[in-house]
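One protein chain omitted, others in place.
Right after this comes chain A.
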Amino acid sequence: MTTAPAAQGATIEVRDLTKTFGSFTAVDQLTFTVEPGRITGFLGPNGAGKTTTLRMLLGLVHQTSGTATIDGRAYGDIDHPQSMVGSALEATNFHPGRSGRDHLRVLAAAGGLPVSRVDELLELTGIPAAARKRAGEYSMGMRQRLGLAAALLGDPRVLILDEPSNGLDPEGIRWLRGFLRHLSSQGKTILVSSHQLQEVEQTVDDVVIISNGRLVREGAVSDLRGAPTTFVRTSDPAQLAGALRVADVMSSPGSDGELVVETADLRLVGDVALRAGLPVWELRARKHDLEALFFELTEGTNRNLGDGSSAPPAPTERDAVTGQEGANA
């Protein structure tokens, strides 16, 4: 398994997936596709139904209707699930009295994988020594790495991670980003959930954004960003706008006396300004504010915050999933 050429990814397909808890619809007719060789961000505010969707995809929660398949099969029908799908759902899924290494040994045994694979993964995730301590003493970052190691045990074609950067320090987030990049370059399918677009913006190629259990946007991150623009500040914006128009570049005045130019070519804007004899006080590529867009897409409709009139007392996502279990914790 370890010497074989890099495993090809597999497509995740979710079709009309619905889950209701009593009268509460956690996931509503959700349809999306996750392609191999790309990192897909599964985004939505807390309580949007992300975890419930992932758990249905993994056969832990039974859907009310619709289908969720990986490589054309439901999770429960996959013969060797660990070599097809690796998943890390919650950073707390460890017995506090069992060492991280033993946790992996238990999982490896269930999949018929050798113990050598366990040590390989601990090495790869950078926790070989720490994993011999009992899991109750682990930091959040350590738990995330251990969860990732568990997910990768069977060298899966598909990787599903629920909020993997939760609790990681900036250094850990950078490490995770590089790690996921590396895995996706091997052709694996990677689905990463997050409640913050900002957090995964630089990591993901595609996004699936949901809100209130429904799909609100699906596509490449680059499409989400829209056309690039440039931000320039000068003494006479109107004159510069005219000069730019002559050079066939459109622009519009910004809110604070600056000029927003519809190009990514900073040098062109600078050259035009020089020829027009205008001073350039500020010139930079304008970053599209994805966070604002994300908020726009999902805002105002959040059932969990509620406006007090429409929604019945809405349980949070975790409560909805947990149901009666919540009382047992």
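One rule holds in what follows: a contact is a pair of C-beta atoms (placed from the backbone, for glycine too) under 8 Å apart; a residue touches a chain by one contact, two chains touch by 3 or more; residues count from 1.
Following the convention adopted for this analysis, contacts and distances are computed from a predicted model.
Chain not shown in the complex: UniProt lists it as "ABC transporter permease", one of "Cation acetate symporter", "ABC transporter permease", "cysteine desulfurase" or "Sigma-70 family RNA polymerase sigma factor". Contact with the chain that does not appear here is found for just one residue of A:109, A:274 or A:292, A:109. For the options A:34, A:89, A:158 or A:297, the residue in contact with the chain missing from this view is A:89. Even with one chain removed from view, chain A keeps its contact list with that chain: residues 51, 55, 58-62, 75-76, 78, 81-82, 87, 89-90, 92-99, 102-103, 105-107, 109-112, 150, 318, 321-323, 325, 327-328.
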